[in-house]
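Okay, structure first, notes after.
Yeah, one chain of the complex is gone here, protein chain that is, but the others are all in their spots.
Residue numbering begins at 1 within each chain, and the chains themselves are lettered A, B, C and D in the order written.
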């Protein structure tokens, strides 16, 4: 999974029926220390994440598991809201 | 999912039967602010997107879900037409 | 899908039974304008593409669909031969 | 699979039910010679790996196989703890 922060939203009226009830969030990927890294992405959300929250998301077919038995055509889904990240000293 | 703009088309007479009724569009990936980012791609379209429209597409096996039960050998499909993108202030 | 040109072949006597009847082609990825971009790849071919032809291929599990019900262990397959690519003016 | 070292942990109270009993570890990818290479990642763990251990992980849908029949929405899972890596002389 990947760490990131919710930084915005995307609105779409015309979309695949499988996405009809899904909110689409903008996420900025972060390093474990909280630095931005890489491109911002559009993700679905299985957790009810809010603006500014630190989250992690899953990528690929696995990211559609939380919505089963509905087949949602997404490949990135927020599957957790982060409480804390601990990097071992010396690592 | 990824944001992008429809910038052209690809024509092919000889193609896999699973793609027989699919239009193939050229898409330029964009940042949330609308700047081009990365390589232009050839995608299938489940939404009837037109030239110049801002869209988002899904990548991987999930992108063949909109065409089920037909098994379309595509791994990138437009699944929504964007109305608006909102980036939080300070993000 | 991705655009590219067939630039060679790979021969192998010892290979997985699922690949036994498959030709393996070398492909150079191209931009829509025909410029080489990125690493050359080894792909299977569902279309009978010949040397020098402009093609597009699918990546991931979807690229094994054309061979069903045989489970071919490939993740890149040519699924179309390109007639024309049109990039919109101004794009 | 990819080589890496366990360098920390991620805690989350709110997460997908499929992840409820999973520990989430931070991993630093390494070269075969043990040099850091690329971004640190958040992975699930099927092996009981501890802090500082050298491991390898699987990526993609296959990384959810160790948890079957539970459908865990992960795409990176530690599937082995490394005893030794041998690079051939001259390679």
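Just so it is clear, a residue touches a chain if its C-beta (ideal position, glycine included) is under 8 Å from a C-beta of that chain, and two chains touch if they have at least 3 such contacts.
Owing to the predicted nature of the structure, the values given are computational and were not obtained by experimental measurement.
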item	value
Chain not shown: contacting residue from C:3, C:54 or C:72	C:72
Residues in chain C touching the chain absent from view	5, 7-16, 18-19, 24, 26, 28, 39-44, 51-52, 60-61, 63-64, 71-76
For chain D, residues in touch with the removed chain	1-3, 31-32, 37-38, 46-47, 56, 58-63, 65-66, 68, 77, 79-88, 91
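Heads up, the rule we're going with is that only the chains that are shown with their structure count from here on.
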item	value
Fewest touching-chain hops separating chain B from chain D	2
Chain whose Cα centroid lies at the greatest distance from that of chain A	C
Residue-number overlap at the chain A/chain B interface, same or different (half cut)	different
Whole-Å separation of chain centres (CA-atom averages), chain C against chain D	32
Junction residues of chain C, two or more chains touched	none
Pairwise touch network: line, ring, star, complete, or other	line
